[in-house]
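Apart from one protein chain that is not included, each protein chain of the complex appears where it belongs.
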Amino acid sequence: MSLRSEYEFGIMALLSLMLIIPMYFPRYYVYIIAVTLCYAIYALGYNLIFGYTGLLSFGHALYWGVGAYTVAAFMRPELGPFRIFSMEALLVLSVVTSALVALAVGSICVRYTRIFFGLLNLGFVMLWYSLLLKLYYITGGTDGLPVYTPTLLGQSFTAEVFRTYTYYYYVLAIFLATSLMMWRVVNSHFGLTLKALRENSLRAGFVGLDISRYRLASYVLSGIWGGIGGALWAPLSGQVSPEISTWLTSGDIVLMTILGGMGSFIGPVIGAFVFLNLKVQIMHYTTFWQLFLGSAVILMVLVLPGGICGAASSLRLRRTKTAS
Amino acid sequence: MRKYFGEVHAVDDISLSVRQGELVSIIGPNGSGKTTLINLISGLVESDSGRVFLKGEDVTNSDPHTISKMGLARSFQIVNIFDGLTALDNLRVAHSSRLGRSNNVLRNLEDDDEIKKDAVDLLSLFGLLERADVLAGQLPHGDRKLLDVAICFALRPEVVLLDEPTSGVSTSEKTRIMDQITSAGRKDKVTAVIVEHDMDVVFSYSDRVVAMHRGRVLAEGTPEEIKASQEVRSAITGEIR
Partner (left out) sequence: MLSMGFDTITFTILNGLYYAFSLFLISLGLNLLYGILRILNVAHGGFYAAGAFFTWYLMKNAHDAGLPLSVLFVCVFVGALLVGVLGMILEPLLYKRLYRKREEYSLLATFGLMLVLDDVLRLVFGSQPLSAGYLYAGIGSMQIFGRPFPIYNFVIYAFAIGVALSLWLLLFKTNLGRITRATAQDTEMSSALGVNTSLHYTKLFTLAIAIAGLGGAIYLPATSAYPGMGFEAIVLSFVVMVVGGLGSLKGSLIGAVIIGLVRAFGISLFPEFELAAVFAILVIVLVFRPRGLCGRKFSREEK
């Protein structure tokens, strides 16, 4: 078991190493990878509640939105001298806001399971969405809010340099840090507890575990990760709008996680990379990306429930079997 | 206690007291309400009337985790374990919970030698050591049953409720389970209430036997008394050998 975990972490390290190379890649691609890293953080967080704890939420984009809007909100010109441009401060604020929202929403949601859990989360993200649309004097309504270039560790950069060079490394660093933290979490006693909850919540209760409490903890952590992802993404996008947090965009993160394989740690990261890059590639040729990705999901559920990672590991298993 | 499912009186006015360290077997034909009784005691099913007391405290309709923390562990008639986890991890979850480490996010689980040792020891006791790394869902039925019971003991409970712990299990495995229960009873004064169909097991190990029929207690007494009872015999025809 630990050999496999080492293998997985090795892949992650390799991946990150590869990512340093994009100095040599076209600027647009660096931008895309940076965006993907944000989604990867988001996906890692989502996998905690979905893959490890076994709860399917169709409203996780709520936290992405909370994180992104927190950043945009504190940059608003209306705040005058109270505007915050420090990315570090903005990240901390996003963690706080997403944690609070996750605590509030989660404490209601974790008392229910399966379809109800999924629908409740859907309800909350759509509530958030409709409030974003309607409270336009705060949130900018359908147009949303602009996001200005923040400072990184106190340094300012021109928008161009920021987007295509410096910020990329910043995001990469945070990605690595949050991944390491998540790695610790899933390999701890807590991680095992979550897996037990996923496998058999009834028995977990009879083993002395307070089901709701652990689910809430998992939910809040996954919300925080989502908020970090959204917050990091906001300066890249330059604009936040209500469309980023609907049940449909929540569906995107579910697709990413399934695509990559929800039973594993890096599955969601791979899923995020594949999903986004595939989408970009597909969009070069046709606007009908839903067709392809939707079909991919159907295929996954029917044929490869383990996703890309699941397929890879079973392939490896088969090869070792024939070898012996 | 009473539990009615519509017109069916699954448990109809049953009162039961168990002393510390006793091993009580509950027998009866299928449908006599044995599992419902266990479910009532452990809080899985809400009672229509009556109360459950554990060590003097009222635990009626408690949450599973509350009653678990108070020292009660139960196994299930249809094996109810963590199929996607290895046999080792199945026990580690329980040990982790017992030691209060379930919410620990900082330590690597693999570095916890105490839990690993406890789990490994228990696996050997139940003869499952060789299959420690096998996913529970892929184990043969007998092993899964053993694991179900082992999880109970991983909690170092004061009371165990075992619902047909030896059904579908080989004779040597039966002995293993029953020996574990009786030795725990002797050493740690663990109280055991067992639903059983295997009369050999019942008569060899029980301190007391309770015979149920149609949701009511038919007879109660020592194994000898029950064995000799005509009433019980006719109610459970074919089951007494």
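In this document, chain identifiers A and B correspond to the written order of the chains, with residue numbering beginning at 1 in each.
Methods note: a residue touches a chain if its C-beta (ideal position, glycine included) is under 8 Å from a C-beta of that chain, and two chains touch if they have at least 3 such contacts.
Nothing here was measured: the structure is a model prediction, and the numbers come from that model.
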| item | value |
| --- | --- |
| Contact residue for the chain not shown (choose from A:I115, A:A159, A:A173 or A:M283) | A:I115 |
| Selected residue (touches chain absent from view) among A:A13, A:A173 or A:V301 | A:V301 |
| Selected from B:A10, B:L23, B:V45 or B:L146 as touching the chain missing from the view | B:V45 |
| Chain A, residues in touch with the chain not shown (by the definition above) | 56, 108, 111-116, 118-120, 122-124, 126-127, 130-131, 133-134, 202, 247-248, 251, 254-255, 258, 288-291, 293-298, 301-302, 305 |
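The working rule: only the chains that are shown with their structure count from here on.
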| item | value |
| --- | --- |
| Centre-to-centre distance between chain B and chain A (centres being mean Cα positions), rounded to whole Å | 42 |
| Chain A partner contacts - residues on chain B that touch it in the complex | 42, 44, 63-65, 68-69, 73-74, 76, 80-86, 89, 92-94, 96-98, 101-110, 112, 115, 133, 151, 155 |
| Residue numbers on chain A that touch chain B, as the complex places them | 1-2, 184-185, 187-193, 195-196, 198-200, 202-211, 214, 217 |
